[in-house]
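Working notes, structure below.
Missing here: one protein chain of the complex. Every other protein chain is in place.
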Amino acid sequence: MTGRATSSPGGSTAASSPPIDLSSGKYLKLWQGPQHPGITGNMSVELTVCGDEVVEGKTHVGYLHRGFEKLMERRTFIQVFPIVCRVCVPEPDFNEYCYAATIEELAGIEAPERALWIRTLILEMGRINSYMMYLGGQAGALGMGVIGQWTTYVRDLMLDRFEELTGARIYHMFILPGGVRDGLPDGFDGRMEETLREIERTLADVEDVMFHNAVFKKRTKGVGVIPVDLIDRYGVTGPNARAAGLPNDVRKDHPYLVYPELTFEPVTGTDSDMYTRADVRRRDVAVSVDLIRQIIAKMPRTGPLTAKLPNVLHWKIPRGETYVRGECSRGEYGYYTVTDGSGHPRRINVRGPSYTHAMALLEHLIPGTNIADVAALMVSLHTYPPEIER
Amino acid sequence: MTFDWMKIPYALLTLFIVLNYGLLLTALIQKIGARAGRRHGIPIWQNYVDLLKNYALRTHITHGVMYYLGPVFRLSGGVGLLLFVPSIYGSEMFSNLSFAGDLILALYFIFFGTLGMALGAGESGHPHAAIGVSRGLSQVTAAELPLALAVFSVALQYQTLSVTDIVAAQQGGVAHWTVVTNPLAVAAAMLSFLGSMMRPPFDVVLAPQEIPIGPPTEYHSSYLALMQTNRAIFPVAKMVIYMNLFFGGATSWPVFFVKVFLLYLFSAFVGVVFPRFRVEQSIRWFLIWAVPIGIAAILIV
Amino acid sequence: MRTLLESLKERFPLGPITEQRPDLAFVTVERETLRPLIVHLRDREGFTHLVLLTAVDWIEENLFQLTYLVHDRANARDIGLRVMLPRDEPEMESIHDLWPTAATYQRELKEMFGIPFPGSPRLDEEFILEGWVDIPPYRRDFDTLKFAEENFEHRAGRGTTDPATHMRERMATQGGSK
Amino acid sequence: MRDEDTLVRRVPVKDELKKRVVKGPDGLEFEVDPIQDYYCDARPEVRPGSYVRIVEDLFNWARSESLWILGFGTGCGAIEMRPLMTPRFDAYRYGIQWRPTPRQANLFVISGYLSVKTLKRAIRSYEQMQSPKYVVGLGSCTINGGMYWDSYNTIKKLDEYLPVDVYIAGCMPRPEALLAGFEELKRIIRAGKAEGANLYAQNFDWYKANQKRVIHDWDMPDYNW
Partner (left out) sequence: MRDVLSPFLAWKNLFRDPVSIRDPLNREAAPRYRGFHKNDVEKCIGCGTCETICQNGAIDMVPVDGFDPKNGDSGLRPRIDYGRCCWCALCVDVCMTGSLTMSNAYKWVDADPDAFRFIPGVDAKSWDGSEHGYVCAEGHHLTALERVPMDEMEPEARISNFDEIVAGYDVARAKLEADRCVSCGLCIATCPAHMAIPQYIEAVRDGDYERGVALLYETNPFSNTCGRVCTHKCETACAVHNEGEAIAIRWLKRHIMDQVPQEKVREIVGKPGPATGRKVAIVGAGPAGLTAAFDLAKAGHAVTVYETRHAAGGMTRYGIPEYRLPYDALDRDVDVITSLGVDIRCDTRIGRDVAMADLHAANDAVVLAIGLHLGRSTRIPGSEHAQVKKAVDLLRQITDGEAFDVPKSAVVIGGGNVAMDIARSLARLQKQIHGKVDVTVTALEDLPHFLADREEVKECGEEGIPIFDARGPQQIVIDDAGRVTGLRTWRVKSIFDDKGRFAPSYDESDELFHPAEMVIEAIGQASDVSLLGEALTEELAWNRGRIAIDPDGRTSVPWLWSAGDCVAGPDVVHAVADGHRVAASIAAVFAERSDARE
């Protein structure tokens, strides 16, 4: 077992980790990911560091690429339905909703009222889950594992609600084009209320332990600031934009599903730093909890769940193109669907917020930060790699 | 005073007890930490299994001599620290080799392991290890400073550098403990203690989220097992010093166990609920908070 | 939306317009018109948000369609600009100076469709794929199933029977007459 | 089996991996071949267990009760790992822990499909793990491609590229199923049948040929300790 051997961190490749630049000796290339606990999901950041300061960061993605947009072109309209949710693992329902909405629009189908309520319910449940993952991740990236324990626990409780409602934990495959698959099971309201209370309790704990925490504030305040004039230039949406004080929320700007009938205000912040972004998301959870309560109280309990579809085995949709967006936990999520009159979509393009956040924006924010902040910064943009590369 | 050869088997016995206690203690503390996270955590014997597993791995590779020596240095630092301090006050059996050393030697041993680690990790050639080591050295230095000040303060207070004598001076009730008689020194030392236990907010050296595991990134199999052994012994040894210097030492094993446990719990108590500082933040923190207290302690004495 | 399109029509040569929804329209424009038009939309009309930039392969018509979707926050409306490029010479002007984030989209289009955007940063670096040896995979003439079957092993032991054929054959041999 | 030549490389070598001449600080010039110089190229060997049966049994028990998982979320399955490690399922109770570096891990959970790009990293991570090491294929896509069966970018049969000890069917498998998978793995380890590392060493050429067939820009050493 002799012989010179080094391992490069986390399986980053020989191909892409050149030796220290001998000519200057000042810089060190450091790979963060893809096998790295400080990376969100399976992606990597190639850092060039000078001391503890990062002078350049390049995002590398593609480790999760499955070619979904190609696979969708091979499948019939109903067959696309089970695979879209896999595009974004932690919050799959937006894929189902956006896909269903584009298809319904192009095929001229209208989903029944009751289905719209259930869809909204599911999207809000998913939003809470995603935020819970984020809160745990944000604390974890700074070395506070205990928050992640609590938030993952309540996320698990929410997954239980998902499971009894949709029949699956992660990939729900519930929002069919034309409607939803089933109504609420018996006793769902009560168990949901219990879960919501547990979430609120946890949220209060998180506020005490994470947000009123001297060290946490020290690490996050003033770090990773996105100036407000960069918001649109870098395609920043969702909580990242709202933390900068812009009330950008698709739920308000382009009300979809039953949002017009619900009362809520988009949560905004002022400082646009890591702390504010975390805070905006925490308060957004409270909004979602409130929305779920409103939905449960107002939703119709009877009525059809699906519109009448043509025989899905030979379903053809006339030529057309459209774009439908929704406000997911990370920002604007949208499907751009093009049909050509055949039984298969011509092209489907998934617009995930992580695409711009993790690539252009992150690369812009990284230079000048400390190595120690890179992981937390990445988490604070709340990106999910699978939706970047699909 | 002639050397009593019987001290060697007794010292080994101490080592054995401390090792086992250390293994169980770390597991117990982990379990307690897990409770804060609302779960059960590892089984209490998990550390034994892990240790055995790591020793049982079939392959290991080396990056050179220093790489090999790193864990050995580290372990000898821990063992040395333990052996040159009396574990149980008043017990001939468990006074170990305390006749030979004094506080200065103990302080040296605390540092010794880190140095060995630095050399070994540097040899492993992994950038994470290199970064971790440079952070580790700077942070340990910063954290040692208040401890050193506190120790000097205590030494001045008791006018001796012998640990045994310091313990002796604290006998006779809580009121005699240094923690009461010289609270500033203890405060400085306890802050330093937080810094040296590799727990948040001062664990940026290991920082799994950015430089996974830091210095030991490349260590595995029996090297890792050696370090794990040390991880059971070293904190206990360090806490023995703290106990002896500030909390009246221990006159029997049960007292020893309880005091060490409480000391350990203190670091976990803080560690679980805070995120970690960046390295320059933690150094600044020590300089701003811990060092002045240490200086004040000396001044007051 | 209608008034906006009318005013655009006066300034720029526009191709066919599709009003998909009251808040969403698609307009076909020439390759050369795209940049002045999108700058106008961004700076004068408030379409500050580049929602997406993607391509559609109309292989039968030998065209690539580039879709630039821009969004007007104040009025909550979108315009999709379609640029049709000949498939054999699909080069397009880069807009990364207008939206830095466009560089990412352009990298992806270069890799997945083979549409070059000269001047766009890191355009020629591998983006998603690594060690790719075939034609750009999002092109319609790339057959992913064929590629998968040639490149990867599938587990043996699978095999299906067509119910119609199976029935016909088996029922014929089972006894012929009724 | 295809022609050996087509296996080697179909994509040109990247610049940073080409041989080059470097001038040292002392003014001397020397040639650097990154692939050869920076990495170990030694073939793995079969490492038998202890000859004393009872010792090996004890070791196997320890190995089975101390599974250190490599923290590498290769596919979507990673999402169900988090519940596993948190209060609800608390896998720590079963001797299962995370390790952030492959050196210290001995269980590689391939959490779902592997894209070709990730396969490359997975192979390197696997090779850096110390023997005996185990691989669990999580989810249907590791068994036969799963729903990505016609994708151009994901491998279909994991066991062509790495020796797999246990598969868990599902998409995704629930945390409970994962735990069941780990219990099964423990049984296999205790029975002394989890010899994936030796299998890999034995059939090294076959594995390498398979790996090279799908990784078109093979720019790694053949073995990386």
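Order as written gives the chain letters A, B, C and D; numbering starts at 1 within each chain.
In this section, contacts are C-beta pairs under 8 Å (C-beta built on N, C-alpha and C of every residue); 3 or more make two chains touch, one makes a residue touch a chain.
As the structure is a computational prediction, the values presented were derived from the model and not from experiment.
Participant: List the neighbours, among the chains on screen, of the chain that has been left out.
Facilitator: A, B, C, D
Participant: Which is it among A:189, A:205 or A:271 that touches the chain not included here?
Facilitator: Result: among the candidates, A:205 touches the missing chain.
Participant: So one chain is hidden, and I want to know which residue out of D:73, D:87 or D:221 touches that hidden chain in the complete assembly.
Facilitator: Spelled out, the listed residue whose C-beta touches the missing chain is D:87.
Participant: Per the definition of touch given earlier, which of C:39, C:59, C:135 or C:167 contacts the omitted chain?
Facilitator: Selected residue, touching the omitted chain: C:167.
Participant: Of D:62, D:155, D:179 or D:201, which one is in contact with the hidden chain?
Facilitator: Final answer for the missing-chain contact: D:179.
Participant: I'm checking contacts with the chain that's been left out. Which of D:110, D:123 or D:164 qualifies?
Facilitator: D:164
Participant: Spell out, residue by residue, where the missing chain touches subunit A.
Facilitator: Touch set of subunit A with respect to the missing chain: 75-76, 78-83, 146, 153, 160, 163-168, 171, 173, 181-183, 185, 205, 208-210, 212-214, 217, 304-306, 308-314.
Participant: Considering the whole complex rather than only what is displayed, give the residues of subunit C touching the chain that is not shown.
Facilitator: 155, 157-168, 170-171, 174, 176-178
Participant: Where does subunit D touch the missing chain, residue by residue?
Facilitator: 87-90, 93, 137, 140, 143-147, 149-150, 157-159, 164-171, 173-177, 179-181, 183-184, 188
One rule holds in what follows: only the chains that are shown with their structure count from here on.
Participant: Nearest whole angstrom, what separates the Cα centre of subunit A from the Cα centre of subunit B?
Facilitator: Here the centre of subunit B sits 42 Å away from the centre of subunit A.
Participant: Which positions in subunit D touch two or more other chains at once?
Facilitator: 40, 71, 86-87, 100-101, 103, 117, 120, 150-154, 217, 225
Participant: Provide the list of subunit A residues touching at least two other chains, using ranges where the numbers run on.
Facilitator: Residues 1, 4-7, 9-10, 36-37, 62, 65, 67, 70-71, 74, 149-150, 153 of subunit A touch two or more partner chains.
Participant: Which part of subunit A faces subunit D closely enough to touch in the complex?
Facilitator: 1, 3-7, 9-16, 18-19, 22, 34-37, 41-42, 62-67, 70-71, 74, 82-83, 86, 89-90, 133, 136, 148-150, 152-153, 155-156, 159, 169-171, 386
Participant: What residues on subunit B touch subunit A, complex-wise?
Facilitator: Residues of subunit B touching subunit A: 33, 36-39, 59-63, 124-128, 131, 200-201, 203-204, 207-212, 217-218, 272-281.
Participant: Under the stated contact criterion, what part of subunit C meets subunit A in this complex?
Facilitator: Subunit C residues touching subunit A: 18, 20-21, 23-24, 26, 48-52, 54-57, 67, 69, 73, 76, 78, 80, 99-101, 103-104, 122, 126-130, 137-138, 140, 142, 144-145.
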